[in-house]
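Note that this complex is displayed minus one protein chain, with the remaining chains in position.
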Amino acid sequence: MLKELKERVYQANLDLVGHGLVILTFGNASGIDRRRGIVAIKPSGVGYEEMKPADIVLVDLDGRRVEGKLRPSSDTPTHLALYRAFRTIGGIAHAHSEYATMFAQAGQEIPCLGTTHADHFRGPVPVTRLLAKSEVEHDYEATTGKLIAERFRRLDPAAVPAVLVAGHGPFAWGESPEDAVRNALVLEQVAKMALGTRVLAPGCGPLPVHLLHRHFERKHGPRATYGQKTTKE
Amino acid sequence: MLKELKERVYQANLDLVGHGLVILTFGNASGIDRRRGIVAIKPSGVGYEEMKPADIVLVDLDGRRVEGKLRPSSDTPTHLALYRAFRTIGGIAHAHSEYATMFAQAGQEIPCLGTTHADHFRGPVPVTRLLAKSEVEHDYEATTGKLIAERFRRLDPAAVPAVLVAGHGPFAWGESPEDAVRNALVLEQVAKMALGTRVLAPGCGPLPVHLLHRHFERKHGPRATYGQKTTKE
Amino acid sequence: MLKELKERVYQANLDLVGHGLVILTFGNASGIDRRRGIVAIKPSGVGYEEMKPADIVLVDLDGRRVEGKLRPSSDTPTHLALYRAFRTIGGIAHAHSEYATMFAQAGQEIPCLGTTHADHFRGPVPVTRLLAKSEVEHDYEATTGKLIAERFRRLDPAAVPAVLVAGHGPFAWGESPEDAVRNALVLEQVAKMALGTRVLAPGCGPLPVHLLHRHFERKHGPRATYGQKTTKE
Partner (left out) sequence: MLKELKERVYQANLDLVGHGLVILTFGNASGIDRRRGIVAIKPSGVGYEEMKPADIVLVDLDGRRVEGKLRPSSDTPTHLALYRAFRTIGGIAHAHSEYATMFAQAGQEIPCLGTTHADHFRGPVPVTRLLAKSEVEHDYEATTGKLIAERFRRLDPAAVPAVLVAGHGPFAWGESPEDAVRNALVLEQVAKMALGTRVLAPGCGPLPVHLLHRHFERKHGPRATYGQKTTKE
């Protein structure tokens, strides 16, 4: 069932490792078949070298396992909450990648300091609040998903396809599992460059808004001029 | 004798190099057969490329060589002191890995700033005091082991499976040689992320205790929900 | 047409990735045939693994596509403006390489702090001003090229073969595509070392001028003593 989706989610998980975003089992990627409402996700605590495409677990949007012998990632309820809240996304990637996690641990958003950031995230990558004691006792992972959705109440998840969970690490998403992994990689890169920029220029302000928008629109929307896909020339 | 243990200790030593925790011969891993009271450890000063499983040295808990033509690692007395003090551990890994060593050299514990840390270490990774002049003159390496045990008098080595020896570097341990290497790797990762977090937010406090415990318990103890081993679902 | 140039530009683009200067599609290299006034450049948004030498696009100095089915890099107008302004250069490389981009985002030039820098850049690597709102609305990429040329009004592009575009990243150039990539690599290295030097010694001044010139002349000009090409011995 959903063999192609499972293959792609399998590959997306391997790519998290290949890009250096994940060590050991500190990450997971998923993808969704929106028509059927079924999510394919990494099994919990299984090493990337031993994992096979058939190990990818299928669950429905309420978390019921539809296929697969293994337990899904312990972060599955977070993924499901995001798929329910952000109706247009097709894939999610979670990692404890080093630089994005530094910002998450510091409880700081990643400011948009340059065009690499602006090409992918229309504004700062936000950070959530910390969960209170009462919130972590039951359904901790689902609550994390709700926390992210709460943080995006006035943000467009398609324009800012990532978040930092305070004290934890980043979640990135996109149109597909591949796109989610790509955004997780760009996020790590912009986090590293933002840290270095801050070291050089502690009070450094964000990129002016006109440059932020100009760059985001080079790669997104009707005025996009980047890549081979548009017909405009 | 103990061929399987020697193979595993051999592999654990190679993994220290593979994970980038060790250059040249700056590290060593060991494992113990608790029933026989025999420890398998890397030979001293032998390069990782030339080392063979048969070169792994067997010693008893008093440091007498039981098997092997080569001299055991010069850090062997430290390993033995730890095996004697921490009765439940099955493996030890020592490295001068970069970021953990920075904290050791600074004489600072690694604070728990996020869930990556909390998943593996229930609280800060402690740092020992520096050894006095009289302490380094005889049995320096054994004294280092006693120093670590002294530091853990009120700590549970199963809940905090690593230490920083001030001015020196980290020792990590675990249920097995593999587990010790894994903890050494996670230690390095959390040290790197803690350094970056401090650069971003110099006064940054630790993760709230309720999040620390919640995360540690996801992976450890009767309420664990991570991985495939538990029957609970 | 211009098969050799296309092969070399193809390889130069791969080298940007091989040197770790580019992830995903965040970079591009080009080369020019000065006699014919034709520039060979990477196609826009095409992945490096899938790109073939035949995909390299040929354009004239006014940006008209001369050969190739794909659209040229969206940064093509910047490259063309540089080829028009700097008449002696034969290749250009653009990357969002991490450390050079940190300086670009901080809006700071890279000071010449040592001989590695002085061997390749005769003085600091300059940073442009930020573009105003009115400047980014039309021909943004061509304007970026003009901005760089403006910044070099009193600088010799052969003596300082790179620039940082504020809030964006570096452009490097040279006598050939290979030389441009080499300068992009050295730029990244000196940026990283300048950042670390600043962390160690925040008020650190530049290398004295007599050492700067002595080193630059070791590798450039009639008194060069480096390498095998000169006849002087």
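The letters A, B and C name the chains in turn, as written, and every chain counts its residues from 1.
The criterion applied here is as follows: a residue touches a chain if its C-beta (ideal position, glycine included) is under 8 Å from a C-beta of that chain, and two chains touch if they have at least 3 such contacts.
These numbers were taken from a predicted model, which means no experiment stands behind them.
*Asks:* Quick check: which displayed chains does the absent chain contact?
*Replies:* Within the full complex, the chain not displayed touches B, C.
*Asks:* Return the single residue from C:Met1, C:Ala54, C:Ala132 or C:Val199 that touches the missing chain.
*Replies:* C:Val199
*Asks:* Out of C:Leu5, C:Leu58, C:Ala95 or C:Leu113, which is the one that touches the chain we can't see?
*Replies:* C:Leu113
*Asks:* Consider the whole complex, including the chain that is not shown, and state which of B:Met1, B:Ala54 or B:Val136 touches that chain.
*Replies:* Of the candidates B:Met1, B:Ala54 or B:Val136, B:Val136 is in touch with the missing chain.
*Asks:* State which residues belonging to subunit B touch the missing partner chain.
*Replies:* 23-24, 26, 43-46, 70-71, 74, 96, 98-99, 101-108, 130-133, 136-137, 140, 167-169, 195, 198-199
*Asks:* Footprint of the hidden chain on subunit C, which residues?
*Replies:* Against the left-out chain, subunit C lists 19, 113-116, 182, 185-186, 189, 192-194, 196-197, 199-201, 204, 207-208, 210-211, 214, 218, 225-229, 233.
As a convention for this text, only the chains that are shown with their structure count from here on.
*Asks:* Which chains sit in contact with both members of the pair subunit A and subunit B?
*Replies:* A chain counts here if it touches both subunit A and subunit B, and no chain qualifies.
*Asks:* When you take the mean of every protein CA atom shown, which chain's own CA mean is nearest to it?
*Replies:* Most central by this criterion: A.
*Asks:* Could you state the distance in Å from the CA-based centre of subunit A to that of subunit C?
*Replies:* 32
*Asks:* List, in ascending order, every residue of subunit A touching at least 2 other chains.
*Replies:* 199
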